[in-house]
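Every protein chain except one is present and positioned as in the full complex.
We just call them A and B in the order they show up, numbering each chain from 1.
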Amino acid sequence: MPNEASPLPGPQSPGTGLHDLRGPHSPRKIPGWAATTALLLPAYAWLTLAVFLPLATMFVFSFLNKTPMGQAPVEFTLRHYRAFIDQGYLVRIAWNTLVMGFWTTLICAVLGFFAALALVRCTAGRQRETLLVLILLPFWTNGLVRVFSWTMVLRENGFLDSLWHLVGDGSISFLYSRPAIVLGLVHGYLPYMILTCYIALITIDDAVIEAAQSLGARWGTVLTRILIPLAAPGLISGAVLTFVPVIGSFMEPRILGGKVGMTLGTVIEDQFTQAFNWPLGASLSFTLLAVVLAIFATFSGVLKRGAAA
Amino acid sequence: MTRISRRDTMRVLAAAMAAGAAGAAGLPARAAGGKITVLNWQGYGTDEAWSLEAFATATGIEVVHDYFSSEAETLTKLRTNPGAYDVVLLNSARVSTAAMEGLIVPADLATIPNAANISADLLTNPNFAIDGKGFAVPWVWGMTSIAVREGVAKPASYKDLAAPAYAGRFAMNDDAMIAVALGALTTGQDLNDPADMEAVKEALKALKPNIKLLWSSEDQWNKSFAAGEFDVSMFWSGGSVRSRRNAGLPVDFVVPAEGAVVWVDGLAVAAGAPNPEGAAAFINWMIDPKFYVEWATKVGAPASANAQALAALPADDLSAQVHKPDYMVSKNVMSAMPDERREAFNAAWEEVKAFYAE
Partner (left out) sequence: MRLGHIFLGAVLVFLYTPILVLMAMGFNASPLYQLPFQFSTRWYGDLMGNEGLLTAGFNSIVLGVITALVATTLGTLAALALNRHSFRGRSLLQLLLLPPIAIPWLITGTAMLIFFFWTGIGRGMHALVIGHVALAVPYVVLVVGTGLKTIRTDLEEAAMSLGSTPVHAFFAVTLPLLFPSILGAALFAFAVSLDQFVVSYFLSSPGYVTLPVQIYSAIRKGFTPEINAISTLLLLGSMSVILIFARFARPQSPGASK
């Protein structure tokens, strides 16, 4: 199993095995595999019962000609995996969805990285903790209600326009557009990125930055040569936690997008709520999952090569 | 909006919690004689607090609700929770599927005296009756057609919806069945089985410059209309009554020359219902003129399938004015259809939406 293919935070490096529980210092001689299994089993057993087995069922459904809940006999078919060929417009929708995911992730990464940097570099102690809590708290409201609040901000003669009318005329409303969808998504996922970048950046030693600056390194050099590489694990985790759910999202596009709010997520939702075509909805979801895995495999491959070069 | 008294809520809640606890403990959801569980849309007649209180006083039966958010989900919930429900609401287009699968049992009309006042046309309609056995009891009928803001020109035909006068002012219902029906009516075809699907799609695509948004809930419709985002929309007849009466929104319901998309909702007894007698009593209560008049005048409702109930409405009532019996045209009633056709309808609507999104 090549570790290079993993997009997720892996072990530090093959060389630093000293802290391993199997280390020679272990007096009780717990076999390594037993410790590993004991740590992994609860989480993965739980996931197997609650997610993997149900999703495996859905995967089987995706090869059936109709939702196997009625009494009509079902047949095996690959038809639903041909949807992107048979229904050509889906390719365009998929592309729009990926572009939406890309912009959301990019904006989250830039804002999240600098917010985390500001937290680490400009705040300390209780002030920092308070700020962190304040950043996470908006998450503790229901997403549906948050998105509805955005519609009140963005719509014509909404809160944004009211502010604008203090200085200008007309309307700067952009509800029911792609930027509105991205705005809503960025708002929903930014705290993940801030948190993961913060966790990565907090371990940076001030001395390293000071040393670099005393050697004449400019701010830009410090940023690109020290800070971003150090924050990379956080940026990658944050990107996973943003991009992956965003391209399957349906609530924000539907409510904020108006007639341009069609994404793969809404097509999948329609198959479940309107069409009762679970096989098609499932096959689209698993295709989406395959695309996500492919993107991250490629991406992490490029990263590893870049790091090795 | 609905006002719920605290005492009442507490009582229903207590019953619900007890049921929940029993369910959580893994016991079969066999309820005592004094309780029924109803599966319906939230806020669609059966869960009006004043009615449930009166029903409990009259019969001693407590009513607990579970809700669904799409018609397809109704069947899923019935299939995955056998024995959990007593009464279920089913659209005319879904009754036969549920009946064929044995999810509902034929209604025993002898225990539902008010059914005598339902028109024979509806009772024996193939959507509700199979081999002469009536499965769901027709409860209300309503329409999906055009809602127009007061002071805005009323379209005389569905073709007018594409007129430049409504540029960026039209809101479409994000529902494949309604969308295809609209396209079919615009092009003079059968809304349950349009022969020329390409023409349907073209008619819908022609609406693109006028479409402001696609709505999927009455809540979204009301808030968006109140904010002045659109003037013309495909909307529900009963919804337009509620919007005008309860929210004071300046909306008129218009049925153009081609007629409205008509749907009939029925109440059925679920197979394996823990309390079938209670279910029958509740269905009888729901089609009673007394309940209907109060519901229609207090809240706003579609038209009752019970002719006496509809006649009992004051002539100047908004529900009565909107639901003219002439609009109840049987060829416009949404009917059961094979899965393949439903799939084709959905694919057509997805394609049109993709065109809108370009």
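By definition in this document, a contact is a pair of C-beta atoms (placed from the backbone, for glycine too) under 8 Å apart; a residue touches a chain by one contact, two chains touch by 3 or more.
This structure is a prediction, so every number in the text was calculated from the model and none was measured.
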item: Given B:I130, B:V152, B:A199 or B:A247, the one touching the chain that is not displayed; value: B:A247
item: Where the unshown chain meets subunit B, residue by residue; value: 1, 4-6, 9-10, 13, 15-21, 23-24, 26, 37, 41-44, 64-67, 69, 76, 80-81, 84, 217-220, 222-223, 226-227, 247, 249
item: Interface with the unshown chain - residue positions in subunit A; value: 1-3, 5-12, 14, 16-23, 25-28, 32-33, 35-36, 38-40, 42-44, 46-47, 49-55, 57-58, 69, 111, 114-115, 117-119, 121-126, 128-150, 152-153, 157-159, 162, 187, 190-192, 194-196, 198-200, 202-203, 230, 233-234, 237, 240-241, 244-245, 248-250, 265, 268-269, 272-273, 278, 281-282, 285-286, 288-289, 292-293, 296
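The rule is short, and it goes like this: only the chains that are shown with their structure count from here on.
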item: Subunit A-subunit B separation of Cα centroids, rounded to whole Å; value: 38
item: Contact footprint of subunit A on subunit B as seen in their complex; value: 69-70, 72-73, 75-76, 79, 97, 100-102, 174-177, 208, 211-214, 216, 220, 223, 227-229, 339, 342-343, 346-347, 350-351, 353-358
item: Complex contact set, residues of subunit A against subunit B; value: 66, 69-72, 87, 89-90, 92-93, 96, 148, 151, 155-158, 176, 254-255, 257-262, 267, 270-277
